[in-house]
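One structure is given below, represented as structure tokens, and several questions about it will come after.
All protein chains but one are shown at their positions in the complex.
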Amino acid sequence: MSDHDHQHPHAEIVHAERPGYYDIMETAVRELLIEKHLFGPEEIRRQIEVLDSRTPALGAKVVARAWIDPEFRSRLLADGRAGCEELGITFYDDTQLIVLENTDAVHNLIVCTLCSCYPRPVLGLPPDWYKLKAYRSRAVYEPRAVLAEFGTHIPDDVEVRVSDSTAIVRYLVLPKRPDGTEHYSEEQLAALVTRDAMIGVIPVTIGSGQ
Amino acid sequence: MTETKHLLNRLPNDIGGLPADPIQRTEHELEPWEKHCHALADVLDFHKIINTEEKRRGVEALGAEMVGKLSYYERWIAAFANILFQKAILTPGELARKMDEVGARWELDNAERTS
Partner (left out) sequence: MTDKPPRRIAGIVAATGETPIFEVGGRVKVMTRAPVGHYRVPTYLRGKVGVVDAVIEPAAVDNEEEAYGRNAGSRRHYYRISVPMTSIWPGYAGSPRDDLRIEVFETWLERI
């Protein structure tokens, strides 16, 4: 219970407890490298801003645009990175993007069994569960059981296609547009699209999203 | 003796297909140091001081016990330290002295705050 006076907001957030061992290590490594002029402190600050600006809302806008604009959709499916760049989503690394279209015949799911490859420039940082053992080991050999744990059931006559990222390509699922959204605006459509739908573990529904 | 070769031939992160538990839908907001660590990784890769694949190899090289016990970003910063030593960009002594300095700085700031 805090008894401090809310009339006086803190000038800065301070650590309540001593920084942990790895926190101290990170600070030390960063400061040493800056002292040695390998990079400047402003680059780290800038990259934190870059990371903060990348959230699933970006991916949702890409999906919504693809749903309403068939020519954009074609360009996006031909070259995912270029499609995102059209919307101003820069890729700050050397990765490419393949956008995987869910259809009546194919349901896509993405995973990185070896580490945690994820389309960060367009979705932000992945959730813990994506990076942990259970998802990474099982998505690739029992995808339907994994989907079921997320409440998603795909009929047997629909192919479940799992993409395991191991190299330079990252993946983004383009979910199926839900029925009943024919008159939605692009903004309303984007509001339905969640991060988990773009990983492929759940569909987009009228009730989903923000 | 070849009974141990699987320890070399199968990396600790190569887990596709291994039996595993139900998925725990854990998520957490990154702590500030974790976000700094991620930004550090991106800046190191941009300059190719440590590229992203070197980082992955560095994490694997920690070995199964550390890969199992350290958290995601703890593995990254440990890997970075090792790689920077290997590349003679830092020495273990330098890092240890700087870590002591950072810790002492916090102690001092903390003493000032609570005095």
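All chains are identified by letter, namely A and B, in their written order; residue positions are counted from 1 within each chain.
One rule holds in what follows: contacts are C-beta pairs under 8 Å (C-beta built on N, C-alpha and C of every residue); 3 or more make two chains touch, one makes a residue touch a chain.
All values reported here derive from a predicted model rather than from experimental measurement.
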- Task: Pick out which of A:V140, A:L174, A:L189 or A:V204 touches the chain that's been left out of the picture.
- Result: A:V140
- Missing-chain contact, candidates A:I34, A:A57, A:L132 or A:V160, resolves to A:V160
- Item | Where the missing chain touches subunit A, by residue | 96, 98, 113-114, 140-145, 156-169
- Task: Write the list of subunit B residues that the hidden chain touches.
- Result: 8-11, 14, 16-17, 48, 51, 53-54, 56-57, 60
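Everything that follows uses one rule, which is that only the chains that are shown with their structure count from here on.
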- Item | Centroid distance [mean C-alpha coordinates] between subunit B and subunit A, Å | 22
- Touch list for subunit B against partner subunit A, complex: 11, 13-28, 30-31, 33, 35-40, 42-47, 49, 52, 56, 59, 70, 72-74, 77-78, 80-81, 84, 89-90, 94-95, 98-99, 101-103, 106-107, 109-110, 113
- Query: What residues of subunit A sit close enough to touch subunit B in their complex?
  - Reply: 14-15, 18-20, 22-33, 36, 38-39, 43-44, 47-48, 50-51, 92-93, 113-116, 125, 127-129, 131-138, 140-141, 146, 149-150, 164
